[in-house]
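Every protein chain but one is kept in place in this view of the complex.
Going by the order they are written in, the chains are A, B, C and D; count residues from 1 in each one.
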Amino acid sequence: MFRHTFLRYAVLALLAAAALLRALTAGYFGLEILAEILILAILVLALDMVAGFGGMVSLCHGALMGLGAYAYGVLCVHAGLAPLPALAGAIALTGAVAWAIGAICARAHGIFFIMATLAFGQMAYSWVFETPLLGGDDGLGGIPRPDLSLLGIDLSDSRSFVLFCLAATALAYGAAVLVLRSGLGRSLGGVMHNEQRMRALGLTVWRVKADVFGLSGMLAGLAGALAAMQVMYISPGLLAWTTSGEALVVVILGGLGTLVGPLVGAAAFVTLKHGLSGVTSHWHLVVGLILIAVVMSRANGLFGWLEARWGARLDRRLADATREDTPREATNDA
Amino acid sequence: EDPVRVGLLLPFSGVYAALGNDIEAGFDLGLETFAPDSGFEVIREDTEVKPPVALAKTRKLILQDKVDVIAGVVSSGVLGAVRDAVHGAGVPLIVANAGNDDATGSACSPWITRMSFSNGQVNRPMGQWLHDQGITRVFTLAPDYAGGRQMIGGFVEGFTAAGGEIAGQEFTPFQKTQDFGPYLAKAKASGAQAVYVFYAGSEAISFVKQYDSFGMKAELPLYGSGFLTSPLYVNAEGPAAAGVVTALHYVPTIDTEENRAFVTAFEARTGRLPSEYAVQGYDSARALVEAAATGARGRAGLGEALRQVQFTGPRGQTSIDPATNNIVQPIYVYETVQGDDGMTQKILAELPARPDAANGCEMAPVAN
Amino acid sequence: MLETRDLTKSFGAMQVTRGVSLRLERGERRVILGPNGAGKTTLFNLLAGELAPDSGAVLLAGEDITALPVARRARRGLSRSYQKNTLFDGLSVEENLGLAAAVHCGQGMRLWGDSLARPEVREIVAEVAEMVQLVPHLHARVSEVSYGVRRQLEVGVALATRPSVLLMDEPTSGVGPEMARGFHRLLADLPRSLTLLIIEHDMDLAFDVADTITVLNYGEVVFDGLPEAARGSRLLQEIYMGDWSDA
Amino acid sequence: MTTDPGFWLLQTLNALQLSMLLFLLSIGLTVIFGLMHFVNLAHGALYAAGAYVAASVSAVAGFWAGLVLAPLAVAVIGVLLYGGLIRRMRRSGPMAQVLVTFGLIFVALDLTRLIWGDIALASAMPPLLEGRLSVLGIDYPLYRLFVIGLGLVVFAALAFVLGRTQIGAMIRAGVDNDAMAACLGINVERLFFIVFCLGCALAGLAGAVAAPLLSVSPDMGLQILIPTLIVIVIGGLGSLQGAIAGSLVYGFVQTFGAVLAPGLASVLIYGLLAAILVIRPTGLFPAKG
Partner (left out) sequence: MLELEQLCAGYGETQVLHGLSVQAAPGRVLALLGRNGAGKSTTLKTVMGLLPVRAGQVRFRGAPMPRQPHDIARAGIAYVPETRDIFPSLSVRENLELTARRFRGDWTLERVLTLFPRLGERLDNGGTQLSGGEQQMLAMARALLMNPRLLILDEPTEGLAPIIVQQLHDSLQALKRAGLSMLIVEQNFGFATALADDVAVVGRGQVVWTGSAAAIRADTGVQHQWLGV
């Protein structure tokens, strides 16, 4: 279960404002980076949904995103579908695949779940890599962006495309929050804390896991389709496990199970990466050291650190101010 | 006069970092040698061997840095990713490695000039040559990806055209194979007279060592694409590589004036022998300098001029095939032998330069 | 209401349940006694579906449920509490009860709206909290309340699914005398329509609430009858009670 | 497919060899990962470090010196890691551990590149093991037989220590519940330190053994990580039988997959992994409990 706190609202508003400002003012490369951040943000939202709120740490979300990208690409290029129906198709297909993976892996836990999802991700990777229709190792080019000229928007313009991504990210965030706050999200929380008891209460645990995994997969599919639109070219590397690993790093770096944190993580990670790779080809070293430093600080990621410092205090102050009109609610996250 | 702005697009991290570094060293040496008074401004970008990253960097070079020309590109995946971008924007690209046949075939572009090699080109002549040595049944092995299939495809084409027979073919999972033992046993059991392979990088090293440890070289000689025993890796392979016969568009032991000068200069600069990657970088720089020397400026001008370039360099007489923009160059068959210090290459034959077939390439002139 | 026919279960070479046949009428309150390791908890696991029997059948309201998974049995009104607390530790007491009630109300898979905010769920939570005296602790996290309170919650969560048959595994173990009395009252106050099967080592409580008593020893039913008969049974004294009844 | 029995024997030996190489690697990981519940993704990096040290040492002092020094050197790295990072991370849950060790992978990768460069390193076989031995009528490389033998010896030694000795029981007790183990007078902290260093040394040993077989390149650690994880997950975490079973499954599936179904070679092991986890969600031989 996810709750908005004052701090979360504040950081969210800050992020949105910063993104909007950048989208309107940044130069070409800045826009490119912003689009990358936004797409990664959707992916890590999807991942946080299952990992942070359901304990299902997935190492196949990169592959799901890749599937979304390929589904979109193939539906456009080979099946001749218009981009928007292709986008819908990609999301639906990725969701269905994710649902199946979630259902099959539902019995595994912890590292076993991670590895089971990795296995499915790698199978998808190998399949794409070795399927000539999908371009194999050489990838698939000539992927179109949606035509929104009816609305007077030209998505081939970088700025418009970034704004399009921003809207998609906002939508994805809203969807994630809705799901996590629903009955399904509640059940998911129960399953994460004590699966055996949830079952004994009469819940079909695997269905809950599969449903949430499927919904998360739809978001990953959206991210994939957007990535395909951004680059207008797709290659199997998108499905490699390292993409999933990187997404996981971003989620944890930002703050697992906070939904807002991963957004912070995505922004920080991409900015850092590009900033450093311009300076040194050994940027992995620096990123690695920073990762270690962040974790050694013992906080739940960057945002978790912020929450631990100020979250409670801010909320208490806010609660004091509004004590009269709202009944007290137990405040806890996840 | 404004300098020519060059974007150098290479992997400086990731699995191909060693290749990127060699090409870069060759490129820098080329610029220094042929354009000592500079006139070129180089902007370096790391592709990380990730196509999306490479594409973002390419767009940055084109749109933000406003380069006149781009050089580099090691992996074919990256080439596939950036192809539409450079073609669409009308920016000349000098390919300094990626060998994908299609890049100068069905997906060719007047803006893309290849100064390295194409996968088929390196292997095709070897088919005829091998058959000429009296070998008629061959087992082939290569990693399972587009490049591996094209390399072997080129060889098989040449070999069967000469009347040879393929005893068996195996494609191993790309960069996932630790143990080649199972495949070697299959090759042995296939009844072939020789084995022809394409492997590069780490896989080449593991393969050559494991081939040797099974003691197969004596009864089943090992042939292949020259990347297998590239100077970059041959010292890691050590004596295991002795006696392996391969073909490539360049080896450091080519006995010509141009090559001796290049090898000396490169060794002085880096302390190691130049590999085929180094020469590709070197010749890419030279092509660029020569194109600029014609007085051509701007993207279109340089693009057109690049297609006319021809010179005699370390690898012999090279020119650009106007039908495909692919390089035309001789191929060297060489045996890896034990030298005074480390392994060295003994050239067995120089196969004449032949342009690749057009493979569906329809080349329009460079337009504005 | 709940019936078993010749249930057997072994772990490796050790037979833990040997041909157990029980029959509980609707509204019956039965206490299961037996020495440690007699197979009482195992029997509960077989009834609830957490273990599959080697042979035999479990019937609920006349229907064979032997093949049903845990969740399906629970949805048919079979609920249980655990000997070792099995709670949602990071959540508040209220949320613990709410989750159970939400599943019961069919809100567990809803994609729209918070299940715990539903009026029917809130109603159950309030009612159960009152019943098991958890009202003062509703907003505390489980990890913050004392063991005794957790024991109460353990039963509360089971009750929040509004079961027709409730299995309680040593509800009073580890709680103080005061709270034990509370459980006593709670059991007395439960609606008579609820069928109860209780494992208990607290003899006072056992003899007080039991309509009937079943004694297990080495996985076998060695006694099945009224409390009075149990009290007088030599066998029971020998294997289980010692001189409790004299005390 | 050939009916020559020699061919199948050869392939069986190949499978065994790959299994044992993976076993040497995965046992270190399973000891740390299963017994300490510590997710050490940097295990592959330790293996690469072992290979690099072995290659460097053997260039000047011969293979055997490398084989001895590499595990020691990696154990020393283990000491540093433990003191600097791991000790503080032991209680911080798997997510934090994944992240820290992921960071370590990044760091190790670039450090190897900085120290040894991007170009792969040579590592020669010892002259003693260079030849081939005739096994039931087929010639098989001696070095590969050495790898098989070494794997079996390490397995036997560890099986004895963990299963039959007091130390083994103490380690397992500390893993189950370190607070309670401490209350029984066990110095859990020191025990884990030893276990961690032993695991590191085993990774170093695997690297040294692999060096003459494979190429010693910066990304070798990353490439081996996934196979190693697959091995310990198929086998079941924390158990020695699991590590050996997982290694054998992996080795045989890879080898015979390559022979019998080359088209599926790259997917086969993942399919098997998924299937095993669906049927037995905690692997084939999970640790008791």
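To be clear about the criterion, contacts are C-beta pairs under 8 Å (C-beta built on N, C-alpha and C of every residue); 3 or more make two chains touch, one makes a residue touch a chain.
As the structure is a prediction and not an experimental result, all values here were calculated from the model.
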Within the entire complex, the undisplayed chain is in contact with C, D
Where the complex has a chain not shown, which of D:Ala159, D:Ile186, D:Leu264 or D:Val278 is the residue touching it? D:Ile186
Out of D:Val76, D:Ala159 or D:Ala173, which is the one that touches the chain we can't see? D:Ala173
Using the document's contact rule, name the residues of chain C that touch the chain not shown here. 11, 14, 33-41, 83-84, 144-149, 170, 173-179, 181, 201, 203, 239-244, 247
In terms of residues, what is the contact footprint of the unshown chain on chain D? 166, 169-170, 172-173, 175-177, 179-188, 238, 287-289
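The rule is simple: only the chains that are shown with their structure count from here on.
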Can you list every chain that touches chain C and also touches chain D? A
Looking only at C-beta pairs that count as contacts, which pair of chains has more of them, A-D or A-B? A-D
Longest centre-to-centre distance from chain B, chain (CA-based): C
Could you please state the distance in Å, as a whole number, between where the Cα atoms of chain A are centred and where those of chain B are centred? 39
Where the CA atoms of chain A average out and where those of chain C average out, how many Å apart are those spots? 42
Please list all residues of chain D that touch 2 or more other chains. 110, 113, 266
Sites on chain A at which at least two other chains make contact: 126, 129-130, 282, 284
The chain pairs that touch are A-B, A-C, A-D, B-D
Listed in rising order, chain C residues that touch chain A in their complex are 48, 50, 69-72, 74-75, 79-80, 82, 86-92, 94-95, 98-100, 102-104, 107-116, 138-141, 157, 161
Touch list for chain B against partner chain A, complex: 12-13, 17, 46, 48, 50-52, 55-56, 59-60, 63-64, 76-77, 80-81, 83-84, 100, 102, 144-147, 173-174
Listed in rising order, chain A residues that touch chain C in their complex are 1, 178-179, 181-184, 186-187, 189-190, 193-194, 196-205, 207-208, 211, 328-330, 332, 334
